[in-house]
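Excluded from the complex is one protein chain; the other protein chains are retained at their positions.
Right after this comes chain A.
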């Protein structure tokens, strides 16, 4: 049985740009799918198709068991959409905004008012309920926008980059609200550029780039695909980089990556803390002075880079406009959770990974040029 959100072969082109290039999705009821990708990847376009805002050129989709193309109006009764830009009327008060949305969901005036009061209470906006939204802080507007999407308690929710541009405290608050919502059984599709956000909120993650889903799985499965843990060393002097690389070649399981600016050398390893001690001894014996050394589990940042060949944040001219400088901070700490599960997942995914990486890399180079001038999605997602 297809899930609460289901899509098959979605294609949407804007001029020369294939914003969606054959996207399949299947989100089981009551779960959260995190759709991860950079600006212009096609995330917003996918949400727009699923929420009936645009029609795909090809493919089919169902939301809450209803065909999106055949019965858009029935779909609209079952969904809530919270956009990247807080789509509330800034000259109306919080209460007026929510009451209006309730009325437009065809509630009676009295029901709409009652529901608005409930939501204002729940989203900690009761004190500001009768002030115009113009006076709200960024975080309050997002909460109001989210509340507007929840007026009818829809079974399926779409959130398009709900925390883009929010400060950490407000982001945390919004995450709490979303988690509460999901605990109540709502099916959620969430797009984000923040790897940490997908990690934190989503059961499943699909990585989107250039209109395609290039990987999917749980956060741990995806992390496992990048080859497990790695050692990261920062040497004190630049002239020690070469010798460090040589040493690491003996310990590592793959190519090391060097960042000459920060004098950081990273290499995938297997062997954990014991290996770390050996590496330190060996480097010490060769007289290499180490500023910092650590063992870290891959973050979704690493997953993204290994899959797409570029980092998740704005990487080039056209995208910089949209990036707000917080692109891919990720969780540098590295998480210990799920290490056991990931080993098994790695085995399963192992064969696929190399092929996937190759395809992704090829696609990246080919499609880059087209996407750099990306009008439709990048433009849309880039506007502040």
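A few comments on the model shown:
Keep in mind that, in the parts below, contacts are C-beta pairs under 8 Å (C-beta built on N, C-alpha and C of every residue); 3 or more make two chains touch, one makes a residue touch a chain; residues count from 1.
Just so it is clear, contacts and distances are computed from a predicted model.
Of the candidates "Transport permease protein", "ATP synthase gamma chain", "5-oxoprolinase subunit PxpB" or "MaoC family dehydratase", the chain left out of this view carries the UniProt protein name "Transport permease protein". Contact with the omitted chain, checked across A:48, A:210 or A:223, is made by A:48. Contact with the chain that does not appear here is found for just one residue of A:10, A:27, A:41 or A:101, A:101. Against the chain not displayed here, chain A makes contact via residues 48, 51-55, 73-74, 76-77, 79, 81, 83-92, 96, 100-101, 103-106, 132, 148, 380.
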